[in-house]
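First the structure, then my questions, so here it is.
A single protein chain has been omitted; all remaining protein chains appear in their positions.
On to chain A.
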Amino acid sequence: MRGTGRGVYVGVNGRGRYAACKGGGAERHVALCVAGRLVGWGGGSVCTGWAVRTVRVLQPRGGAFPAFPIPETGSAYAVLPVRPSPHALPTAMAAVAESLSFLGLTPSARDPATAVRRRNRGPRNRKKGWKRWAGPEARLGREIGDFLEDVTLQQRVAGGLIAEQPDAGLFFVDTGNAEKGRKRKNKIREKPLHIDLVLQPDSKVPPPKDILSHQIPNGKKERRRRQFWERLAQRGVLPRAERRLQTRLQNAAAPPRGPPREKAPEKGRVDPGRSFYDIWADDNPLERALVGQDSWFLQQTQKQRVKRPPRLQQKPSQLPAVEVIAPGGSYNPTFEDHQALLLKAHEVEVMKKRAEDKVERQLRFPTAAEAPTAETVFREQCEGLLEESEGEEEEEEEQKEEAVGGAQPSDPPRPPLRPGKKTEQQRRKEKEARAQELRRRQEKAWRCRQQQLFRLRSLGRQLRRWEQELLRRRRAREAKRREMEGRPRRLGRIKYEDPALEVQLSDELAESLRTLKPEGSVLHDRFKSLQKRSLIEPRERAKFKRKYRLKYVEKRAFREVTL
């Protein structure tokens, strides 16, 4: 298309027909222009649906448009696009000539009116036949559309038709490398930011300057609405969006009041600034939500807390939480109290020492007299061996005896100790003896019972004694249980051990409060107290276990130095 000219006079028919005809139907005028000059007027269309478009001739630059005969008024013109040709002027000229011939300016031109009149009727029984855009008219219409798109593109991109651009706008003279290199550098430096490029207007077609109200879509409606809201605003009524915006602004200006304040994050349970309330009041925040609700509902929705069983209100030990130290533990104790405390501590130490001594005694290396000599060592080594040999001998002897005794090889294997079968007589005698024994016993029991009648008093005494014994046992059991209750329970692998007594020796006692050196730790005391009351089980610190043994390597440098 570049550099070529083509003439297009468009009267685009909605149905794909093209014509600028004179006469017939409603009178419409079609302007026929060549190179921007009005060539003449075309007659109005015959049928409805005509649209008039800009009629132009694209003139190749530098080329002169051939003189165009001004058509006579009243004559009919048809307008046709010229098929684009990439070649230069001559072809363009040819095209113009062709178009001219088509326009009916040449003798071979057809009368377009006849063409319009003829109806192209194909078979209508298939869908294809119903199509409107078939045939040469449709092709023409498409081509016109393409052309127009191209034109608008050129306008958008280049600000006008490229063909109309001057040479300087299209070409430049290449004068050498040096300048070019410098320029490129400059270009790089002056290269605008991408964001600026993006924000540049896309089209080079300037926006329309004055738009009339009727050109704005829904202009009238919008204007009416605006007026309506202005009227309302005078009365103080604002649209909803406006109202919301304003409330938000107000909230932002005054944050302390309003709902967001309540939503401020609640202070945690260990926050030093946390607040408390009366938890034992009837109306406490903890249970306010649940007051007055149906208990069945609360239970089913799991909002009611599970009641704590009363068994848990009893503490495992009745010992006091804070056991006050003995009076000897005063920072300035009386002599006796201090001595008493020292004695107690001393006893503890003695017990410990005794246990230690016991272990030591058991593990002590024997003295010279007790130490093993070579003889005792040898005897010890032979101990089992000698006995074993003796045993073997015995066994052998036994085996020999058996061999001697068992002379009858024909005897079947039977239990050796079983006595011979009892005779009938023996059985009878045994039975009689048993019966007699039983009788004797019964008689004795009867006699005893009769005798007991006479020793009723002593029996009663016996019974009473027995009852007393039972009572004593029960009491002892109870006492033991009571005693055990005071003691810490055994709750795990490790037993509770009393902490070391805090004692200051006589020479350690402070002269005054200022010079007092505290003994022991309150933290340790509290921890042990918890254990003593069986609130926690005594534990020992988890030992660190290494999975693999450490490997010790002597560094080379070090080794060299030492050698």
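Annotations for the structure displayed:
By definition in this document, a contact is a pair of C-beta atoms (placed from the backbone, for glycine too) under 8 Å apart; a residue touches a chain by one contact, two chains touch by 3 or more; residues count from 1.
Please note the rule applied: contacts and distances are computed from a predicted model.
Of the candidates "Membrane magnesium transporter", "Translation initiation factor eIF2B subunit alpha", "Pescadillo homolog" or "pantothenate kinase", the chain left out of this view carries the UniProt protein name "Pescadillo homolog".
Residue A:286 is the one among A:286, A:382, A:438 or A:459 that touches the chain missing from this view. One of A:138, A:342 or A:491 touches the chain omitted from the figure, and that residue is A:491. Across A:336, A:430, A:443 or A:498, the residue that sits in touch with the chain not pictured is A:336. In the full complex, chain A touches the omitted chain through residues 268-272, 274-280, 284, 286-287, 305-306, 308-309, 311-313, 316, 320-322, 324-327, 329-337, 489-493, 502, 504, 512-514, 516, 518-527, 530, 534-537, 539, 541.
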